[in-house]
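In what follows, a structure is listed as structure tokens, so that the remarks can point back to it.
Apart from one protein chain that is not included, each protein chain of the complex appears where it belongs.
Moving on, here comes chain A:
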Amino acid sequence: MESGLTSLLSVSIDFETSHLFFPRIIHWLMGGLFALVLVLRVLPFFAAVRRGERTLPILGESMDKFRFFGSLALIAGYFYLMAVVGNLFPYTGYGFLFVSIVFVFLMSLMYMHTRTTRKVVTAAINAIVAPSLAWFILAKLFQITLP
């Protein structure tokens, strides 16, 4: 019995595949926990949704679609264009500077609920000043690489 337990617990790890040893354990653990979460939490939750007591996250909630997907699209476009413009002026950080000005202004406009001239002007000033300041301090004073 004793030796049976010892041999059960003994383990040898082949160096060639040692990079897969721990991930395999984690996969089993994740799978097991997922099954438990599914049975104990998710299924009761779906049952509650069906009874109309709860709502589905994201899908069943009211959301500001324009601002949410707008933010996602703006951020993705910002990241993409930054690299593109940055490649036109390598090692200057202009890609960051120019694209940031446009991005900050557009995002400000999108998040405003009522657009008055005063607010738009504030946003425009902010959009020019903030990226310029960040660019100046980081790229010029501190010599930090920017796109």
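The definition used in the following text is that a contact is a pair of C-beta atoms (placed from the backbone, for glycine too) under 8 Å apart; a residue touches a chain by one contact, two chains touch by 3 or more; residues count from 1.
The definition used in the following text is that contacts and distances are computed from a predicted model.
*Asks:* Could you check which of "Anti-sigma factor antagonist", "Putative tricarboxylic transport membrane protein", "Peptide ABC transporter permease" or "Phosphoribosylformylglycinamidine synthase subunit PurQ" matches the UniProt name for the chain that's left out?
*Replies:* From the listed options "Anti-sigma factor antagonist", "Putative tricarboxylic transport membrane protein", "Peptide ABC transporter permease" or "Phosphoribosylformylglycinamidine synthase subunit PurQ", the omitted chain resolves to "Putative tricarboxylic transport membrane protein".
*Asks:* Decide which residue listed in A:M63, A:L88 or A:V121 touches the omitted chain of the complex.
*Replies:* A:M63
*Asks:* Which residue, A:F46, A:F89 or A:Y111, contacts the hidden chain when the whole complex is considered?
*Replies:* The missing chain is touched by A:Y111.
*Asks:* For chain A, which residues lie in contact with the unshown chain of the complex?
*Replies:* 6, 9-13, 15-16, 18-23, 26-27, 29-30, 33-34, 36-37, 40-41, 57-58, 63-64, 67-68, 70-72, 75-76, 78-79, 82-83, 96, 100, 103-105, 107-113, 119, 122-123, 126-127, 130-131, 134, 137-138, 141-147
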